[in-house]
Every structure is written in structure tokens, then in C-alpha cells.
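Missing here: one protein chain of the complex. Every other protein chain is in place.
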Amino acid sequence: MLELIWLLPTFPLLGFLALVLTGGTLPKQIAGPIGAGSIGLSFAVAALIAMEFVGSGEDYFVYEAWTWMSVGNFSPGVTFYLDGLSTVMMLVITGVGFLIHLYATGYMADDPSFARFFSYMNLFVAAMLMLVLGDNLVLLYLGWEGVGLCSYLLIGFWYTNPANGYAARKAFVVTRVGDTSMAIGLFLLFAQLGTLNIQDLMHAAEGEWEIGSGYAVAAALLLLGGAVGKSAQLPLQTWLPDAMAGPTPISALIHAATMVTAGVYLIARTHILFELAPSVQLLVAWIGLATLLISGFTAMTQSDIKRVLAYSTVSQIGYMFLGLGVGAWSASVFHLMTHAFFKALLFLASGTVILSLHHEQNIFKMGALRKALPVSFASFLIGSLALTAFPFTSGYFSKDEILLGALAVEGVGTWLWLGGVIGAFFTGIYTFRLFFIVFFGESNVEHHVDREVGGWHMNGPLIILMILALVGGFIHVPVEAVFSHGEAHDEHHVSGLIHGIMIAVPLIGIGISYLFFMSKTFSVEKLMSSGLAQSLHKFWLGGWGFDTLYNALIVAPFLFLARINRKDLVDSFYALIVTLSQAANGMIVKTQTGSLRWYALTLVGGLVIIVTLGVLL
Amino acid sequence: MTITAADIYLLLPLLLVTGTVVVAMTAVGIKRDYTTTAIITITGLLVAAIAAAVLMSGTNQQVTPLLIIDQYSLFFTVVTCASAMFIAILSYPYLLALDDSREEYYLLLGVATVGAVVMVSSNHFVSAILGLETMSMSLYGMVAYTVHSKSAAQHPLEASVKYLVLSAAASGILLFGMALVYAQTGTLAFSSLVDLADSSRGDLGNDFTIVALLMITAGIAFKLSLAPFHIWTPDVYEGSPLPATTYLATIGKAAMFVILLRFMEASEALAFEGILTILSLIAVASILAGNLLALMQQNLKRLLAYSSIAHMGYILIAIIASYYVDGRIGIEAITFYLLAYLIMSLGTFGVASMVSDSSKEYDSIDDYKGLFWRQPVLAAIFTAMMLSLAGIPLTVGFIGKFYLFFAGVEGALWMLLAAMVIGSGIGLYYYLRVIYRMLEPAPESGVFNRSGQTASAFGVVGILFVLLLVLGVYPAPVIDLIEAISAYI
Amino acid sequence: MILVTLIAILFVGGLVAWFSERISPTMPRLVALIAVTLDLLLMFSLLGAGDAGGWVATFEADWIPRFGISFYFAADGLSVLLLMLTAFLGIIAIGAAWGEITERSGFFYFNLLWTLAGVLGVFTALDLFLFFFFWEVMLIPMYLIIAIWGHENKHYAAMKFFIFTQVTGMLMLISILVLAYFHYVQKGSLSFNYHDLLNVSTAGSMGMWVMLGFFLSFATKLPSVPFHSWLPDAHSQAPTAGSVILAGILLKTGAYGLIRFTVPLFPEASMAFAPYAMALAAISILYCAKVAFAQTDIKRLIAYTSVSHMGFVTLGIYAWNEQALQGAIMTMLAHGLSAAALFMLAGGLQHRIHTRDMSEMGGFWPKVPRMTAVAIFFSVAALGMPGLGNFIGEFLALIGAFQANITMTVLAAFGLILASVYSLWVLQKVFQGEYRNADFDDSHLTDLSRREMIYFALMMVGLIWMGMYPQSFLNMSEPALTQLLTSTQGVAVAVLQGAL
Partner (left out) sequence: METIPVEHGLILAGILFCLGLIGVLTRRNIVFVLMSLEVMLNASGLAFIVAATRWGHAEGQVMFLMILTLAAAEVAVGLGLIIQMFRRYQTVDISVLSEMKG
């Protein structure tokens, strides 16, 4: 059974080929089943494999399809590596992926390029599986770039609008910056350790580098660069909110559930390396913290329903990074999974809302929709609770573990924990701000909602995800073997007070947003009246001005250089040579006057010159 | 001293050419007939060439103090006579339309060839001057030949007067230089000028020798149109009727160069620092001036005149190299390049005269617009010739350039090589310009005069074309031959 | 013998094609296609282990004994790979010209085949004189192709192309002569034979100068900044087939020269020069990527990207270890296909809408979906997407170069970012966005024909093959490279020990 693992990426790939080679001309009745079905099949396989693997009690399983390339001592194979971590990932990808595909068959039903959409989606899943199953960093890099490509194609799916194209390019290029740093990391690792097979690499690193050695730090930093790029963490987080330009299922699949968590996966995969570089590991924590706070603030100010969710995604991944940074590996992976559930749920639900309101995304043009859109309402309720870590929802357990992990760190631990808690507080506020504004209050809907779009293939996935979002916290993540020696700490005693705070804070957040946006006890307008508040609001709304900064520092100068040198400076040098020789020709031709006496003069002059020269020399 | 029968036998080629002229003259005396005169001349030259070729088996003998008949001189006798014959063939249709007596042209051509043959086999001042002036005199005539013709498109008069005056002045300088050398050495034969201190009368000093040598150099440089004595070239080329230009540009140059080579080798003039430097300067100046002058030139004949200046500069590099290298590579390079230069110049002018005649010459580059699509064969040949002049592989010009480069490398003359590279770089531009003109779509109007395109003319350029390619692709036999004959210098 | 046959077939085929025009104007392309296909088939007989040195086929005969020059052809795995690339792209080029060249087709295919013949000669000649001979021979027909069938500014472009390559070629000729003279001085006889010259000691400043002569010529052909500026003009003016040959094959001759001649013949000088060469490579990659981004003429843009990509080749070559060299070769092959395909797309567009100005294009996707798909594929390939050939090449080149020179490698790696910038920019400008019925007449803006699709499909398969199972190519060049590496090992070690 296990050696059938190669089927996992194969099914989506076949689906992709089927859809592409037919030139995207397949009718929906066929394209839909192919698109969603291929993922369904690989989910089935994944489930069986997972069962057998977990049952077998093995630590890992390796299957080599073929040797990719072999040059000297550099010979990465197309090899699949299965262990607890990749099991979780592959289940999330295929499972959630399948649900989202299913949902999409309904959501995209009216789109003319239906088949094209699913071809991209399938390619994405294939690449994502490569990423998590690859046993060497080169294969991982293949998946890594592949998902980036699909993300680009899907963000720019509605290409007629230049804005989408821009968002797509931005997403690709910004992540490419990270990818490049990661690639350099790969070069460094290979140059130093002579292999890119992850397991060998980790052992070699442990063997050759003592903790905190320069190479370890450098390599870890470079890999981190890749991770922050893909997972939209500081300082490369700017692309994700714009990425919402794509169809909503994309946001759910790529920009919430799977691709953006690839960074988390990478760091978890190479956690040994990060343990060898404690400073970098701590940096990961701080990056996570900063990101989750900043995006938390920003989320509170957004008015586009998907941008709110996008920023919340960024901040949730921030939690995962925080967890990784404090060595709560399994906690991060756990949160990765639960987040996949409830964030996918939220996005899909928002999709339903948007579609029902004829592509309206501004939350202030919604309101009082709980009657009109019952399914979405339910989904949002559950999703928001899970997101705010409401006790005993999935999000509660995972976030709890992460914060405890943070607390356990000596020294800065308390501060990290405090930051995390504050983040949770804001999570409560912005999540329910969204919830209340959309589903309660008076309706600002422009064109009235006739009926909630749905049907089994849209509502089915929502319901399943609701369940998962609720009870996902009780799923056991089989990753002990992976992090066996890496786990930062065993469950030690934590005072009830701490637990109390961690439960209470999000609730307070929810309460505040209730007072603001539900009961209107406090008025946002009054708050906004102060100049300081307004400027703050502007600042947060603009995502803390990162875009502006990067435009000024990088984009503008590049465009300027490109513009001034369109003609290619180097060429003008050769042009100069041409001009010079033509000028010389112009001058020397003047000597050909045609006058005999002048000719005679040159004859004599020449004679005189050479004779004098000759005598002098 | 007496002239033996053996000497006569050795002088056969020379005598044959002379005889040809006499026969032709008598024929004209008996009955004026253009064709007959032409045929007599052509066959005579052919026979002479063959005779010389036959003699070319290991003979190396001084015939009278004036002439040296060795394989080298015989090789160039063959080349000269053959070229003269080609020119004669090409001239035939050209002059056909001339509204004036045409027969004497062949007499002039014959006499000029006599002079050329004397030059290539001379190692003595007297024979050198004798040959040179015989050739020049006849050339004055050839240049001015169409002067009576009302329809002659060129300025033969202006050309010939300029050529006459300047050439005579140059001869004067040359003669004076020779006189000084004679005063120094006491012999009119080419002989070493080094270490005269022990000669019976003591010498008149180094500077004296240098001045003498430089005057000779100047005189020769003028005839070879080397900078700064090049300035007459374009006008004379443009003004003369094409066959005369061809003669001037090919045989005129080659024969003169042989004399220069023999004199330099015999007199060891290069042993003098000053001479060496001056020659290097002249070479560089010629290469740069020639190519730069040609850069924007629109008149084909002037363009070729300028390019010939550059080419003479290239060959001069080999002469300088021959001083530095111990082997004979320099002389071989000169010999091969002269041969190559004859082939490509003859070809180029040949094609030009095939589309022209004495009343209308197509000597503007624009006249060749679209030739490639009108007359592919002719254009292909012309292109090949241009590429050869530019020194592109598959053509003899490349092997020639290869030879020169090799000589330069062995002599480690980096500066001169640099000049040659730069020069050739500029050269590419104007050669390609001509080719590009021919590639352009043909204009509706302006069809060429085809009277010049006789079978024989095609035969000539055809032969030259084949030679161009064969020597360009498989030069080994000729190289071996040249290696052998160069031993005689 | 087989090698000579390969070349002869093309030379003869060219002549036949020229004269076959008299029979019918469509005859020449057929003749050309047959000739090149025949060559390609014959080449399969070269797929074999070869002797100890990895030479699969050799042919030697006297040519100019006076100078020790001989007709010496030989091919090892490296050559064979490039030979096959040449023949393959030759077929593609004929395909590109199939419908485009209607005027004087006979002479066109004559030139096309003679260019290919020259290239084959370059890839197989092991006598340096012979090599130079072919090196120049391939230029003339290329010049004619640009000068006759080119676009609005063809005279300038053709002239520039010719003069750049010729002048630097002359410098190489001088270097070759000096090298032969070295052999004369050291071994007492003249020889232009590659294997003889390998034994000539070229250490010292003179060696450096001579090496520079070679490098200059190859760097111009490659091209590398600052000798690249002939390329954009040549490319933008040449007919599509011309661009395909130029980008796909001719540029590779420069890289081949560096691998085969420059480094092995002058190991000391090359090792000393390597840092500067790698710096030039990095500059080429970044600078030309930047300039490319600024272009509005789509063919110029692609031309500049070619320079940028060839930078990785230079980088790999001067890193001179197995990964880097394999990377360089893979990049040569992959770029050969991707660049050729991109130029065919650009040419196809120009053929359809008679403009190369991207500012007039936009939103073509719905009108030409197949072309768009192809364009996306090859742009993505060009920006180094894993799974496609270009990635293998560039990744190997970089991973090898990193072991030799970290700074330059890191700089070069930034090229990966810029590559994505300009590639996606082209897609945006041409295919995405709103379709506006622009100034040009779009009545001919039709999607790719079945014939065109076949060519592109062939190239796609090639790239995917290289990307997913490069081993079949790596194995071919492997023995040749080991040979080269061992021949220069002593020096490399010495350099590492700082002896030089």
C-alpha cells in the first residue's frame, strides 16, 4: 500500500493534463468531476496510506521513484518521504483540498474558463504534495516553486483586470525573493554538507556543526527567508492581502489552508537546523509575534471581507511561527491543521456571501444577513469562534499549546506569551467585528439577496468543515517521532491563572467588538474623531505602510534605472566608435582636394618628413 | 661580356612579350584590325606565360648584370603575363565601342608588360629604372587612351596629367636616391649597405645612407601608393578607363613590390633603425588612411583605390617582419598575398568592366543595386571578390591575411598587427556596403550595358573565381610552391 | 568520416535547395527539411560510449602541411549533444521559415543550411585553424539571412553583427597563431592540432594575453556584457528562423569555445581570470535582465533575456567543476529550446499583427488561447521553473559556482528574481489585460496552426524531459567533462593552494 504513495501527486497531475491537453474546452459536466475527482482519489489513497502508516508504527517510509539527476556527489532523487509530519500535511492538503474543489465546482459554475480553473487547481495540489512529500530539498523546492506558479496563475485568473495581474505578479515576485534566499541556503548546505537529502542533511548538520556555529546560523537564516516569503510573514507579508484578487476558493485553498503554511512546514522539517541556531530560532518567534500583532491591528481596519480574513491568516501563521520559534513544533503543526479547517471554512463561507450578494465584498454594504444566508451565518459563527480560540473549539487547543510553549521559554518567554495573548485579544475584536457587521445590524445591501447560493456541493464542504473546526482539536497529530528529541519541553505545571487569562482575553475582545458593532454602546465614530486615531487608522489600513516603503526603496528605483537605460548605455560606446571613425573619414577626405599642386606638395612634404625623421631617429 | 644561347633561352619569356609587341605593331602597320591585334597580343602573352612556366624548373642564373632569372622572377613573369592577358581579354569588349583608333592600346599594354617582366627579374638599378619607366610610360598612354573620345565618361586627361607629373617627380626622387646609394656603394647592383666602413674609400656616413635609402623608399612608396604618397591614387584610378586602372592596380603594384622586396633583402636596409621605424610608420599610416578614406566612398573605383592603399600597407608589415624572423615566412607571406591581391583585384575590376564600356562606366556603388537578383552569377563572383578583399574564409584573401598575421606574430609586431586588425575592421564596413547594395531589391530602371559580358570575359572572371575559392580552401600546393621559390630571394 | 558526411550533407543540400527553386518555390524548404532530418538521423549513430578520451568519431587528413594544419574532426559527448541540438533547432527553424519566407526561398534555405553546416563544423573541428575557418564561415550566410530577409533596420543590424564577430574573430586568429608559434618554439614544429596544443605550456603574462584573445571572441559570441550590444539588433531585425538559429545555436558556439578551448588550453590564465569572468557573468545576468524589462520591442526584450541567461553559462564554465559545467551545458541546451520557442512566438506575433511593439498589444488571451498557453509555458521555463530544463541548468550552474565563488553566485542568484519580473511582465503586456482593438489590423491575429503546435510541442517535450530526467543528457557529456577536468586538475589544485 505504502509504495502507492506515488499515486498521490499523480492523480492531480493526470487531472491537470486531461484538462490542459483538451485546451480547456471540456464542458463543466466532465471538467468538474475530473477536477474534483482526481483530488478525491488522492485523498482516498492518502487516507489509506495514513492509516497503514500510523498502524505500522514505523517512524518513516521512503519510496524512490527515480534518480532525478546525478552529477558527482550531487544526486537528488524523485523520492517520497513519509513520516508523521508529511502524513498530516498530505491529509490536510488532499482532504481540505478535496472539499474546496468540491465547493468550487459550485462556486465557479458560471465561469466561462471553468476547466482552466480546475487545471490550475489540480496542478497546485500536485505541486503541494511534491513539496510535503519530497525527501530532499531540491524536490521540495520543485513543489515550492510549483505552488508559487499556480498561486500566480490563480490570483491572476480573471486576467482582463490589470489589477489582478498586478496582484499576481506581486505575489510571485515577492515570494520569489524568499525563494531565492532559500535557494542560496540550499547552495550553502550542499557546499558545506555535501547532500541535500533532508534526513542526511540534518544528521550531518548535527554531526559537523556545534550549536550556534556560523554556518548553521547562515543556513537557517537563508531558509527562514524562504519561509517568510511563502508564509507571508514580516518583512515579506505584503503580497497576501492583494492575493485576495483571485477567486475565493483559491483564497481558501492556497492562501489559507495549504500553500501559505509551507513556510511553517519547511521550518518544522528542518527544525534540527534551527535548533543548531538558537538565535535564528528566537528570531522566528519574534517575527511571528510582530507579524501577528501588526496584521491583527490591520485586520481591525479593513472593510473588504476577504482582506480581513487575509490579515487574520497572516496573523494566525504568525502564531505558528511563534510556536516554531519557541520550539513548540507539534503545537505549530497542530495549529496549522486546525487553522486549515476553520480558515478554509471562513473563506468558503465568505465566498457564499460574496456570491449571494453578486460579488459584493465590502462589509459595510452587507449587514443583517443571518436570516438570508443561514448556512454562511452558521459557518461564520463556528469559524469565528474557532479562530478566536473559543474554549474547546479546535483553535483553542492549538493556540493554547503554542502560548504555553512560549511561556516555557526562559527569559523572553513571558513577553512572547504576553504578545500572543494580546494578539488573541485583537483576534477576538476583528473577527467578531466582521461577524457582527455582516450578519447583524441593519442591512446596507444594495441589490437585494434573492437566495443563498448553495447546493450540496457547496454546502456539503461547509458542513464538514464546521464539524472539523469544532472537533478538530481532538484529533491527535502523530508527529512525536518527528520531533522526538527536538521537543522543547514536557508538559509542566502551568497555573490556573494563566489558563484563565488565555481563555478570558479573547472573550473580552469579542465583548468589546460586541459593544462597538452590535449594541453600539460605544461608537466607532467618536473613537475616530480624534486626529491620532484617524492617522493610526490610516496607517493600519495601509498595512503599516510596508507597500509604500518597498515601492520607495525598491520598485521605484528599479523602474527609474530601467527607464533611463532603455537604450542600453553600453551600446552608446560602440556608437561613439562609429561616430569617431566617420568624423575621421570626413577630415581625412578633405586632403583629397583634386588640385595637382597640393598633391605635389604632399609628395614633397612626405619626403621631407620621412627624411628628417629618418635622420633624427 | 657576351650573351650566350643559354641566356637567350632564359630570356625567352621577355623576348616573347617583346616579340608580341613587334608583331602586333607590324600587323597594325599592314592592316588596322582591332580583333587581330587583340588576338595576337593575347596569344603572345599566353605563350610567354607558358614559356616562363616551363622554364620554372630550378633555374637560378644572373643573365647579364641586369637581370636575374630565378624561379621567383619566373613565377612572377608567369603571373604578370597571365594577368596582362586577362586584362587584354577584358579590355576587348570595353574598347569595342571607342570612337577612335583602338589597336595601339594593345601595343601599350604589351610594352607595359615588357617593363613589368623586366621589373620582376631585376636586381640592378638600371634594369629597375628601365623596367619601371617602360611600364610607366605605357601606362601614361593607357590612362590617357580615351582622351580623344568625345563619349569618354571619365577624366582621362586630368588623370594622366596628374599621374605623369607626380610619377615623374617620384621617379626623380627615386633616381636621386639611387645616385646617392651608388655614390655610397660604388655599384648599381642591389647590394648590402651594411658595414661599408671597410670599403676602399670609406663611406659617407650612416645619415647619408639613410637619406639615400629614404629617397628610394619614397619613390617606391609613391608607385605603391603608400601613405603619405598615396594621394594621387583615387584620382588616377577614377579618371582612367577601367582596363588601365586594372593594370595600374594589379601588375603595376605587384612588379613594383617585387623590386622593393629584392632591394630590401639585398641592401639589408632594414638593419637601419631609422628605416625600420619609417617603414612601420608608413605601414600603419597606409592601413589607417586607406581604410578611413574608403569608409564613406560612393565611387567604386575610388573605393578600390583607397582599399589598395590599405592592402599595400598590410603587405609592408610582412616586409618588416621578414627582418625579424629567421625563416622565409615574411617573403612567403608577401608572395602569397601579392598573388591573392592580383586575383581579387583582377576579379573585382573584371566584373566592373564587364558591366561597363568606354562610353559609360558603372563606377558608382549605387549602380550595383540589385545586381544579385538581376545577374546572380556576376554578383556572386563580385561578392566573393569583396569578401576576399575583406579577408573572409573560403577565399584566397583569408589565407593571405592568415599568412600576414603569421608573419607578424613570428616577428612579434603587435602594434602593426593591431593596426591591421583595426584596419580590417573598418574595411569590413565598406566592403559589406557594396555587397549590401547588390542584395537590395533591383530597381525598375537602369539595366546594365551587357556588351561587356562576352563569353571570354565570363571565362576570365570565372577562372579568377575558381582560383579564389581553390586557393582559399586548398592552398597547400601553391603554398609549397611559394615556399620553394621564396628560397631564391 | 561520419562527421564530414554530416557537414557535407548540409553544404550540398544547401546548393541543391538553391537550385531547386527553379523547379518550384516550395521545393527548397522540402530539400532543406530532408537534409537536416537526414543529418539528425545520422547523428543517432554517434550515440555511443566512445574511446578512452570519450571521442566517438574522428576524421583526420592533411590540409596545409606547411603550417601543420589538418582536417581534423572529432566529437565527444559534449559535441554530440550540441550537434543534435543544432540539427533539431535546424528543423524547428525550417518550420519557422516554412510559411514566412516566400521571397527567394531557394537562396534563403541555402544560407540556412550553410549556417548550420558551419556550426556543425565549429562543434566538431579539433584543428584550431579548421575551427576558426568554420567559425567565420557560419557568419556569412547568417549575415545574408539578416541582410536580405530582415526587417526595417536590417542593414545596420547585419553590419553590426558581422563586424562585432569578425573583429573579435581576428583577435582570436592572432591568438591561435601565437599558440601555434608557442608549439613551434617549445616542440620544434608548427601544429594547430588541439591535442598537441594542449601540451603547450601557456603560463605567464603572454598566455594571459593570448587567452584574452580567445575569451574576447567567445564572449562576444556568447554574448557577455559589455560585448553584447550586437545581439538585440541582430535578433530584432532577423527573420524568425534567423533568430531561432542565432539564439538557439550560434550563441552556444561561444560557450562551447570557452569549454573546449579557452579553459583547457590556458588553464593557468583562465583560473587567474575566472573571478573576473564570473563577475562579468553576474553583471550580464543582472544588467541585461534590467534592460530587458525596459524594452517595448518584444524581440529586443527576449534578446536581452538571452544575454542574461547565457550569463549562467559563463558563470558555470568559469566555476569549472562538474556540477557547474553540467549546469552550463544543460543551460545551453534548455535555453536553446526555450529561447528558440520564445522567438518563434514573437515572430509569429509579428507575422500576424506586423508589429513588435508590446505597447500596442494586450489582452490577446481570449483571441489566441493556444498561443497564450505556449507562451506561459516557455516564459515559465525561462524564469527557471523546476521540472523544466532551464531550472536544472541554472540550479546546477549555481550550486557548482557557489563552491567556487560565493559572492558572484549570490549576485547571479538575484537574476532569478529579475527573470520572474520580466517574464511575467511580457505575459501581462501581451496576453493579459483588456483586449483593445489597437492601431494594428488584427484580422490575421489567428491562433497557432496545427503545424506550429507540433513544433512547440516538440520543444515542450524536450524541456520537460530535460527537467524531469536530465540524466540522459548528463550521462552523455559526463565522460567529456571528466576528461576536461582531469586535464586541468593539476592547475586547479595549484590555484587552490594559492600557487598561482
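By letter and in written order, the chains are A, B and C; residue numbering begins at 1 in each of them.
What we mean here is this: contacts are C-beta pairs under 8 Å (C-beta built on N, C-alpha and C of every residue); 3 or more make two chains touch, one makes a residue touch a chain.
What you are looking at is a predicted structure, and each value in this text was computed from that prediction instead of being measured.
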Inset, instruction - List the shown chains that the missing chain touches in the full complex. - result: A, B
Legend entry - Residue of B:Gly239, B:Gly290, B:Gly330 or B:Gly423 in touch with the missing chain, whole complex considered: B:Gly239
Inset, instruction - With the full complex in mind, choose from B:Leu96, B:Leu175, B:Leu281 or B:Ala418 the residue touching the hidden chain. - result: B:Leu175
Legend entry - Contact residue for the chain not shown (choose from B:Val22, B:Val54 or B:Ala183): B:Ala183
Inset, instruction - May I ask you to list the residues on subunit A that touch the chain which is not drawn? - result: 589, 592-597, 600-601, 604
Legend entry - Contact set of subunit B toward the excluded chain (per top definition): 125-126, 129-130, 133, 137, 140-141, 144, 147-148, 155, 157-162, 164-165, 168-169, 171-173, 175-176, 178-180, 182-183, 186-188, 201, 204, 234-235, 238-239, 297, 302
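We adopt the following convention: only the chains that are shown with their structure count from here on.
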Inset, instruction - Assign the assembly's chain-to-chain touch graph to one of these shapes: line, ring, star, complete, other. - result: complete
Legend entry - Innermost chain, where centres are averages of C-alpha coordinates: C
Legend entry - Centre distance in Å when subunit A and subunit B are each reduced to the mean of their C-alpha atoms: 78
Inset, instruction - Mind checking the centre-to-centre distance between subunit B and subunit C? Centres are C-alpha means, answer in whole Å. - result: 43
Legend entry - Centroid spacing, where centroids are CA-atom means, of subunit A and subunit C in whole angstrom: 38
Legend entry - Residues of subunit C touching subunit A in the complex: 160, 225-226, 228-229, 232, 290-291, 293-295, 321-323, 326, 363, 365, 369-370, 373, 376, 380, 385-387, 391-392, 395-396, 398-399, 402-403, 409-410, 413-414, 416-417, 420-421, 424-425, 428, 431-435, 468-471, 474
Inset, instruction - Report the residues of subunit C in contact with subunit B in the complex, numbered from low to high. - result: 62-67, 104, 129, 132-133, 136-137, 139-140, 143-144, 147-148, 155, 158-159, 162-163, 166-167, 170-171, 173-174, 177-178, 181
Legend entry - Complex contacts: residues of subunit A adjacent to subunit B: 581-582, 584-586, 588-589, 591-592, 594, 596, 599-600, 602-607, 609-611, 613-617
